[in-house]
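The complex appears here without one of its protein chains, the remainder shown in place.
A and B label the chains in the order they appear, each numbered from 1.
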Amino acid sequence: MYGDRMKAQAFTLEGVMASLLLLVVLYSFFQSTIVISPMWSEITDAQLKLIGYDTLKVLDYYRTSSDEIYPNQSLQGMIVHLNSTFKPNQDFIYALERMIYLADYRLELCWANLSTNAVECRALVDKKPTPEAVAASRIVVIDSGEFPASSPFYGRGYPIVFEVRLILWRP
Amino acid sequence: MASLIKDERAQMLVFFSLVVATILAYLSVLHAQNMLAGIESSRTLMVFPKEEIRNLKVVGEKSIMMFIDDSYADFMNKTSKISEQIKLLYARKGVYGDVIAFTKSERCYSVRITYVSGEVEYSDLLYCCKGRGCV
Partner (left out) sequence: MDRKGRLSLDMLIGLSIFLVTFIFIAQFLPTVFADVRSEIGLAHEAYKVTVMLAETEGAWSNGTHNGTNWEDYESQWGDTDFVFLPGLTEGEPDYLEFDKLKALQNATENYYNKVREMLGLLTPDRNYNFHVSLESLDSKPYNRTLVTDRDGNVVLDAGADIPSSGYISRYERNVWVNSVYDLVGAYYIGTAGPRNVPNLCRVNVDDIDCNFTYPLRFFAIEVFGKENDPTNVWWLGVCLQKTGTPSSCNAKPDTIQVGYGSPLTSSNVKWEDTLAVKTYELTTILNNIMRDEGFSDGDTVYIKIGIHNTNATLYYSGTIDYLAGKAVAKLVVYVW
């Protein structure tokens, strides 16, 4: 009788155990954030990357004749008017921030130094990106004659190729 | 305690759930792979250097056109400098990228665009004329 009474709950107990086991396995394997999260960030990444490339493309200004001046808001206009502090003009920052709307950003400018065969870079807007940040870049060519005497690129004597790097992330 | 475990019939439930749990584990691997496949394909979508190649074409079409009115020697000198700088800038990313112009006539020039990375090899020859664009 003693044994009978004790075994009376064996099925219920083990049924509960079995269900718990299944649920725990299910939850830990499928719902764990490690598996789900990369996909979401990848989708926002794709969107941010598109915005980055589009923004640089919109700001790239192709001249139709050499007497046309580059607008302040264009990539070329911004680079031409840089001085030794490497601070982009306000009009450019305004245009850039209008377009990347709500995202945080870092802006870098790189150019090749032909005498040392090295690439030099300067951060124009220096903020620290998060690990999820994405980068977009664009190459622009500016003739040496465009730079005023105050520019660090004045008097090179040949057209200079710049790479503008825009790093975007969600704040 | 041994006296308590008289009936072992119910353990089949636990065994069975263990079997199902194994199947679930296997399925979760499938699930993760499914996700990774999605991530991978959207990554290749994004990693494919479509924008870079287009950018190089724009340099070949629009930027080099700025020097079309220069003398032959000046044009060649300037465009070879452009090519050198582009090669350096791309080398930093582990990519061979180049835009090199050759055979300039009065109003037209040819330009070769190259982009070679681990995944992609792209090369194109454009013939550009002032006021008419490139083909």
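Before moving on, here are some points about what is shown:
Everything below uses one rule, namely that contacts are C-beta pairs under 8 Å (C-beta built on N, C-alpha and C of every residue); 3 or more make two chains touch, one makes a residue touch a chain.
Remember, it's a predicted structure, so these values are computed and weren't measured experimentally.
Within the whole complex, the absent chain has one touching residue among A:Q90, A:N117 or A:T130, and that is A:Q90. Remark: the residues of chain A touching the chain excluded from display are 8-16, 18-19, 22-23, 26, 30, 39, 43, 46-47, 50-51, 54-55, 57-59, 61, 71-74, 77, 90-91, 94-95, 98-99, 101.
Looking at chain B, the residues touching the absent chain are 10, 13, 16-17, 20, 24, 27, 31, 34-35, 37-38, 41-42, 45, 54.
Simple rule for what comes next: only the chains that are shown with their structure count from here on.
In this assembly, the C-alpha centroid of chain A lies 16 Å from the C-alpha centroid of chain B. Contact residues on chain B toward chain A in their complex (touch as defined above): 3-4, 6-7, 9-11, 13-14, 16-18, 20-21, 24-25, 27-28, 31-32, 35, 38-39, 42-43, 45-46, 51-52, 55-56, 58-59, 62-64, 66-67, 77-78, 81-82, 84-86, 88-89, 91-92.
Residue ranges on chain A touching chain B, taken from their complex, read 2-3, 6-7, 10-11, 13-15, 17-19, 21-22, 25-26, 29-30, 35-36, 38-39, 42-43, 45-46, 49, 53, 60, 62-63, 66, 110-112, 114, 117-119, 136-141, 143, 158-161, 163.
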